[in-house]
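Right, I'll just put the structure down here and ask away after.
One chain of protein is taken out of this complex; the other chains stay put.
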Amino acid sequence: MKKDSLKSEIAFQKTIYFSGVVILLLLLGIFFTLLFSSLPSIKAFGLKFLTGREWDPVSGNFAALPFLAGTLLTSFLALVISIPFSLSIALLLGEYSKGGAISSFLTGMVELLAGIPSVIYGFWGLFILVPVIRFIELKLGLVPYGVGIFTASLILSVMIIPYSASLGKEVINLVPRELKEAAYSLGGTKFEVIKRVILPYARSGIFAGILLSLGRALGETMAVTMVIGNSHFLPTSIFSPSNTMASVIANEFTEAVDTLYLSSLIEIGLLLFLITTIVNIAGRYIINKVSVEVR
Amino acid sequence: MENHILKIENLSAYFGKNRILKDINLRISREKVTAVMGPSGCGKTTLIRCINRMHELVPEAKVSGKIFLYEENIYDLHPIILRRKIGMVFQKPNPFPTMSIYDNVIAGYKLNGIKISRSEQDKIVEESLKKAALWEEVKDGLYRTGTFLSGGQQQRLCIARALAMNPEIILLDEPTSALDPKATQRIEELIVELKKTVTIILVTHNIAQAARVSDFTAFLYLGELVEYGHTEKLFTVPEDKRTEEYLTGKFG
Partner (left out) sequence: MQDKTLFRIMQDRFFKLVVMLLAFLSTLPLLWILFYIFKNGISVINWRFLVNLPKPVGEISGGISNAIVGTSILVLISCIVSIPVGIASGIYLSEHRKSRLSYFVRLSVEVLQGVPSIVIGIIAYLWIVKPVGSFSALAGGIALGIMMLPVIVRSTEETLKLIPYYLKEASLALGVPYYKTILKVILPTGLSGILTGVLLGIARIAGETAPLLFTAFGSPFMNVNILKPVNSLPLLIFNYAMSPYADWQKIAWGASVVLVVMVLFLNLIAKMVAKKWKTIS
């Protein structure tokens, strides 16, 4: 009896221990699988893979610069567009209307926004946003592609708003109440307290939030794939059709029959994995540091 | 009792449906120290937060009644103007961690967007720190952040910050409860010194402290003002039985 329960005890401890190990191995497995499958491409192109402009499956020349540029442009633009909105939501929920009907309405809406699948954003973008952008491009005298970096950024910005707003709220809530009260007791208006006390205090947290949102934007695939225009060339303006790292994988992976082509796509995946991982770890690190300092 | 700076009339305060203060009537004398005492949770903090309208910052918080600063009802003033006339020092020292000592002292001016010349700023900083008896200790490190200071020094920095705005009244909410006896003594000496130029309302748990520094004492119990008068009289011949029990340590 006693022995039995001791055995079960050990079995239990082993089970939970190995489950933890499995997660660790999973991550390492992902990294090394990507790395080994990229080797043909890494050997063939070396660092030129990052700096070359040509992506040509016919001649077998692969370089990822156009997609790196497309990814960075789309994500940064999306961030720039979304920041005023997500900051406003964060301020409204964290500062202006804690509790109450307005805040629960807004919270509900933001949660819904976060719940809509990516493919549906893309679908909507394709049928609503693309014609609108095409119209604007015509008015501006540009080539009316409709699809392109700008369109993708717009959709992407809507998609990251819920995420960055909730991070922003989290960070603003970390500002100690005593500090805000001190500022009010000196006669500051809400605007002044936000500008002089809350934002300076939350500065590094907000920066971390932006990093984490960037991490989100970099890897977003479907919606972007559907509206970015799938071009292999280096973008020349924010209205150019382009491809992000994620969208080129989504578009071409099943077509990639020869080893080098497939391996080049996997190397793009590896790069994407590394970039998002670094950005996420940096962001989380800062946020954790800030929250520890507060406590 | 003449020369009143503040008249509180039928003041009631609520958190949601809870009535925390019940029909308080109180007259505060100018350039004197008035102590507010009472057991924990009786509404002392709430009372002084009504006086500079910080109470309203809490969602669901309400007040009724009137408070006159001189002849003016404070509820007719905009809070940002009122709060400049009635400064506040909190239980826990709360200097702004993102600002230097110097900037902390003139934080009120910065926050209010008041533009003053550098030399004027220097003057205000020096005077306020001197009034708060902190000048000698920090004058060589004015541009360091205030978070390196000891608790007592931080609290005096917060007093200097409130003094810098030249307020009519300063509200002190248990300013020494987070400090050691030595730092407490310095703050008490400071309070006595300050009342030459500014009216002070001091919330305290410490009966001896009230006896040492205050001219008048108000005793609150369960949101009611039980007794109010000259400190000496209230401490020696209290009229109400509850006051007597509190002073002799029977509860609270």
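Letters are used for the chains, namely A and B, taken in the order the chains are written, and counting of residues starts over at 1 for each.
The definition used in the following text is that a contact is a pair of C-beta atoms (placed from the backbone, for glycine too) under 8 Å apart; a residue touches a chain by one contact, two chains touch by 3 or more.
Small disclaimer: the values here were computed from a predicted structure and weren't measured.
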Candidate in contact with the missing chain, chosen from A:P40, A:P66, A:G146 or A:G215: A:G215
Those residues of chain A which, in the complete complex, touch the missing chain: 5, 8-9, 11-13, 15-17, 19-24, 26-27, 29-30, 33-34, 37, 84-86, 88-89, 91-92, 96, 106, 109-113, 115-124, 126-128, 158, 161, 165, 189-192, 194, 215-216, 218-222, 226, 246, 249-250, 253-254, 265-266, 269, 272-273, 276-277, 279-281, 284
Sites on chain B contacted by the missing partner chain, in the whole complex: 78, 80-81, 112-114
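The rule is short, and it goes like this: only the chains that are shown with their structure count from here on.
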Centroid distance [mean C-alpha coordinates] between chain B and chain A, Å: 48
Residues of chain B touching chain A in the complex: 52, 54, 57, 59, 79-84, 87-88, 90, 92, 94, 96-98, 107-108, 110-113, 158, 161-162, 165
Complex contact set, residues of chain A against chain B: 98-100, 176, 178-179, 181-189, 192-193, 196-197, 200-201, 203
